[in-house]
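To start, I am sharing the structure in question, which I have written as structure tokens.
All protein chains of the complex are present and in place, except for one that has been dropped.
Per-chain numbering from 1; labels A, B, C and D assigned in written order.
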Amino acid sequence: MKTWMRILAGATALVIGAGAVAPVAAQQPNTQFIGITGYRVGPYGANGAAFFGGFIDYLNLVNERDGGVNGVKLSWEECETEYNNAKGVECYERLKTRAGTGPTAIHPMSTGITYALMEKAPTDKIPLITFGYGRTDATDGRVFPWVFPLMSNYWDAATGIVKFIGDKEGGDAKLKGKKIALLYHDSAYGKEPIPVLEAEATKLGFELKTIPVPHPGNEQQSQWLQIRQYKPDWVILWGWGVMTATALQTAQKTGYPREKMVGNWWAGSEIDTVAAGPAATGYYAASLNLAGKSYPVTKDVESIVYKKANKGSKAELVGTVLWNRGVAAAMFTVEAVRTAQAKFGKKPLTGEQVRWGIENLDLNAAKLKSLGFDTMLPPLKLSCEDHGGSGQVRFQQWDGKEWKSASDWMKGDTVLVRKMIEESAAKYATEKGIKAGCLPG
Amino acid sequence: MTATAHPATDATAPLLAINNIEVIYDHVILVLKGVSLAVPEGKIVALLGANGAGKTTTLKAISNLLASERGDVTKGGIEYRGERIDRLNPSELVKRGVVQVMEGRHCFQHLTIEENLMTGAFTRSASRAEIRQDLEKVYTYFPRLKVRRTSQSGYTSGGEQQMTAIGRALMAKPRMILLDEPSMGLAPQVVEEIFEIVRDLNGREGVSFLLAEQNTMVALRYADYGYILENGRVVMEGAAEQLRSNEDVKEFYLGLSSAGRKSFRDAKHYRRRKRWLA
Amino acid sequence: MLYREAGQFRTSYAADQQLLPIRQDRILMAVLLAVAFVGVPLFASDYWLTALLTPFLVFALAALGLNILTGYAGQLSLGTAAFMAVGAFAAYNFQLRVPGMPILGSFVLGGLTAAVVGVAFGLPSLRIKGFYLAVATLAAQFFIPWLLVKVPWFTNNSSSGVITSQPIVILGYVFDTPGSKYLLVLAIVALMALAAKNLVRSRIGRAWMAVRDMDVAAEVIGIRIMRTKLIAFAVSSFYCGVAGALYAYAYLGSVEPDGFNLDLSFRILFMIIIGGVGSILGSFLGAAFITLLPIFLDVLLVDGALALGLNLPSGATSMVQLVVFGALIIFFLIVEPHGLARLWQIGKEKLRLWPFPY
Amino acid sequence: MSARDPEPGRRIGDTLLQVQHISLAFGGVKALTDISFDVREHEIRAIIGPNGAGKSSMLNCINGVYSPQQGEIRFSGSTFRKMDPHKAATMGIARTFQNIALFKGMSVLDNIMTGRNLKMRSNLLAQALYIGPNRQEELAHREKVEQIIDFLQIESVRKTPVGRLPYGVQKRVELGRALAAEPRLLLLDEPMAGMNIEEKQDMCRFILDVNDEFGTTIVLIEHDMGVVMDISDRVVVLDYGKKIGDGTPAEVRANQAVIDAYLGVSH
Partner (left out) sequence: MQFFFEVLIGGLLAGVMYSLVALGFVLIYKASGVFNFAQGAMVFFAALTFVGVQEKTGLPFWAVLPITLAVMVLLGILTERIVLRPLVNQPQITLFMATIGLAFFIEGLAQLIWGTEVRRLDLGIQDEPIAVMMDNFDMMVSSFDVTAAVVAGVLVAVLAVFFNKTRIGRALRAVADDHQAALAVGIPLKQIWAIVWSVAGFVALVAGLLWGARNGVQFALTFVALKALPVLILGGFESILGAIVGGLIIGAAEKLAEVYLGPMVGGGIEGWFAYMLALLFLLVRPEGLFGERRIDRV
């Protein structure tokens, strides 16, 4: 008994050794391969499941409905990162070996992993698409040619939120003398908006108090008592994971009105509000995309991917904020491929070619409409200088059941943000000895 | 040994009979290499031998405490009142009246003496009053325990702990107690006291004892019959008085030679051959 | 009989005290080193080098550090990742702020800084033991990353808290390919493993084990408990610190304080438990197992599901992975609580007798 | 049978250890009350008494594991209120324990090598590199340790982890570890507990040889009266933390207080 168990254990070890030698390639030939470094377990597993669920649902849609991009079928492989940097790198390296083309474009969906891959990507010629996260100053594509913080970055979000609060108060001028508290996840991610908010505070004359919440943020009594004592007019919530729901619950507990709380786009999904229950009602959050199922693309996914092909990831997720965001992220990738195909031909493309496609992406309102996205996203046009392409945010409010749009697409202080981005990027370029400039297309 | 002295040949079957058992630890270490012995009802049987001879293992094989130490009875059988008990779990065994008092007492340190005694009655479904009565009975045997009933056993002396351990076993209303090294680490006077109680219990309650003991001298004074174990085998057995008068036992286990006890001062070293082993 | 030692006499204590007294072991080690230094860089793919072998070596080094503390000196620590963080950030700052600092110097200084911090957090071990100490080391685990995030100086005012390692240049040669980074890490790890082996078979190693096994007795024969434990903390943290620096420089390239979290500490603890507590070899085996197992499971599950034509949602595979990982750990602990190193030893014993069963 | 040498006066020297008015309590429970006695150079001194009499506590006070609340200890000319174990070791006091306190995870050789710890000098770096002086040192001490291994006749188990050894051999290894420190004063706490006659005889021989050959002074706790009476020069008797007798074995055996408290009538 003992002996055979030992043998079995030894055999397990051996097999594991051997198994890693020959990872079987999962992709089919002559397809556009997309590597996905995703996460569906761990503290942010719920977020990942929604985002990557949408992402893959859209890829399936393109294959099922259109037969791929101009006839080139899409293939993909998802590698679980557990939101862990080291595992993210391993996944990246693994996906890199796949297909002739490599992973085409990577969505790390984690700022940490983005940073870990930042210097690998140029060497490997694989673009990183960081949709609403990652390194803010990478928006300057002259210094970061391989990184695309698509649409809007954290500083856009922060200034956008200030703008939104200003609007609610009746104009930016009314912000003078107001008190705003920033309740943030005490991590690199949470600290991102501080410099730009401080700059805004000086400029617009409001008072800013920053209150960190230590990870994971499932206990916020003391922070909210501080808020209760400080009595701010608005609370900006820069949360992630369980922290957001706890903040909303604790706000209720300490009697702070949720209508005076604005979250950023990682603190504004159903995951956050459902967990908080009734405490979330009235809470605002910035968003990169609208929630809802009424868009033609969503309907297509439901009817084609879910009903017809039965390849859907999870029906309950359809139309949620993060699912829609995943769909949008996939669409950006697909459209980048399409754009690049126009230049390089209708065949599986390399990461380098797709990079060009992303940089020359132009999704105007008409294009978005034709793709079935309507108002879910703002128009987007990238260039070498601007790897964001939009800088807009839109606000949604939780009505107790679902997210409802609460504003138009709007921009914050783009001048300030651009200035800070360029400064920061220039500093990075000096540090690293990078000669800023556009890559030849 | 004469046939009449062998307890197994008594007209009635022995209370406990062990037939040629083999015990292996960890699947490799053979500790008992075929041990057979018998305990007749109402007798005190001593299991003697040096450290590591297999005394404790024998007792644990009977009480089935081996499993938790990665030991296993691989051959032979153990019978209690004619029933095979080698696959019973300890709790079943206690219910049938076989209780072991382990070497080194093993009191529950954080429980009071009285709580310790009460745990002994765990397997019984007796009424509260009945248990209370038994508790009083234990106190009559061990008046010292009554005085210290509320003390945490961890803070009591070795002798008191040994008494607690025996008393705890008594609470299970045993017919047979497996007593492992009751004299270990106790002062001579206390050892005598404990053995007197053992004799008392045997006489008055009719409890049979199988006691493993290194202190051959004392053990043979109180036992009816004895087995000597060496290296996992029974090498000698016989009625206590026979063993006591056996020359070899005298020399090797009692430290007596025919010319009286040999002084430790005069013990000689026989230098052994140097061994080559890395 | 493959592993027969008969006929190999050791006639002096010097011969008996060599690192590998048995000839077969020496041959095996030579082959292993040759493969690691020559064969692997020649034949392994970039994926192997970057994603498997380099992290394996880095983790093995950290596991070695933890094993010195936990396996040899008997002080259970859950703060390994924090000491790695100290090493990484200290190396970064030395490299950044001291002009002309050689990179290896930074690694050593990073290790030394971690050693100092390790000693500071080791001080409570003089009073507290076992799980109390283990939980106390969590204080380090939570405090150090907090401090690194909180004080911008440590991260050179990086708004995100992420530091990007400087290029590794030694004597003008730039280590920027996966192969060269692997070789650098391999050389460092091999040297430090040798040093660890020497330490544990010298006076200090015996003192550690003595304190681990029976501290009162150790004190009575004249071992200074306090010093011995603190040296263990220092040496262990030094190893973890260097491992942290290599983690940042040779493996990930950029790190953030939050990356050195409790998960990482646990991961390394797993390595020594699975590999073998109190065994140098075990640190390596454990690191290999823990690094490769999830990847293997991942590949196996994904490809296995594909091969079987199952449409396993990728979420499910991740869960299954977690379940299997947990189950395997338990399985291993039950089958061989002394770890892979013991399995290896048993295997050797068997080979020694082979083909005879006894 | 009682005195060891025809002329003990010539063998036994001056006072080496003097225990003066030692009192020790654990949270109010008195373990030792005003104990005084002395141990002379080259002597074998036994401490006897019932369980819980404070014998082990006495040893623990002598080598500093416990610190007595009152009294002092004089050892080879210096006086201590509180000895610490490390200092005791450097001054040449070695010790074995009632319940074997070997380092279970280590081999016999390594266990005994730890006894040489105080005599080794190499620094950490030298040890890590294992070159030159450290290597020489390790080998030199190995030589010494092998002598002890020879003396105790445990050559065949030198590489065996002590946890796997039989009890009697473990006791021997523990003696070896204490001897490796080349002590002036050796404290033995029940070195023969749980041994059979043969093993006890062996152990007695070792103790006597150590005493004879190395001139080591020995303080010994033992329950076996036969052993105590045979090999010790003088005996201290403790009962409930108090000293109730002190003298040669013959004197102690005749002491009525000792008989009442400990020896009992039937022995």
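Observations on the model:
The rule is short, and it goes like this: a residue touches a chain if its C-beta (ideal position, glycine included) is under 8 Å from a C-beta of that chain, and two chains touch if they have at least 3 such contacts.
Quantities reported herein were computed from a predicted structural model and do not represent experimental measurements.
If you put the hidden chain back, the residue from A:Arg94, A:Lys163, A:Lys178 or A:His215 that touches it is A:His215.
For the chain missing from the display, the contacting residue among B:Ala172, B:Leu210 or B:Ala239 is B:Ala172, taking the whole complex into account. If you put the hidden chain back, the residue from B:Arg81, B:His106 or B:Arg199 that touches it is B:His106. Counting over the whole complex, subunit A has residues 40-46, 48-49, 186, 210-216, 218-219, 221-223, 225-226, 228-229, 241-242, 245-246, 249, 252-255, 271-272, 274-277, 279, 314, 316-317 touching the chain that is not drawn.
Residues of subunit B that touch the chain left out of the display are 63, 65, 68-70, 89-91, 93-95, 99-102, 106-111, 115-116, 118-120, 122-123, 165, 168-169, 172.
Even with one chain removed from view, subunit C keeps its contact list with that chain: residues 70, 76, 124, 127-132, 135-136, 138-139, 142-143, 146, 150, 216-217, 262, 266, 269-270, 273, 277, 315-316, 319-330, 333-334, 337.
Here is the rule we use: only the chains that are shown with their structure count from here on.
Path length between subunit A and subunit D in the touching-chain graph (shortest route): 2. Taking the mean of all protein Cα atoms as the centre, the chain whose own Cα mean lies nearest is C. Contact analysis places A-C first among chain pairs (by count of C-beta pairs in contact). With centres defined as mean CA coordinates, subunit C is found 49 Å away from subunit B. Spacing of subunit A relative to subunit B, judged by their CA centroids, is 72 angstrom. Among the residues of subunit C, none is in touch with two or more other chains. Shared contact sites, meaning residues of subunit B that touch two or more other chains, fall at 278.
In the complex of the two chains, the subunit C residues touching subunit A come out as 45-47, 50-52, 55, 146, 149, 159-162, 164, 251-259, 263-264, 288-289, 292-296, 298-300, 302-303, 306-307, 311, 313-315, 317-319, 321-322, 328, 331-332, 335-336, 340, 343, 346-347. Interface of subunit A with subunit C (complex): residues 2, 5-6, 8-10, 12-13, 15-17, 19-20, 23-24, 26, 38-41, 45, 49, 52-53, 56, 77-80, 82, 84-87, 89-90, 92-94, 96-97, 111-112, 115-116, 118-120, 135-136, 186-189, 191-192, 194-195, 214-215, 311, 313-314, 424, 432. Residues of subunit C that touch subunit D in their complex: 13-14, 17, 195-196, 198-199, 201-207, 209-210, 212-214, 216-224, 231, 235, 278.
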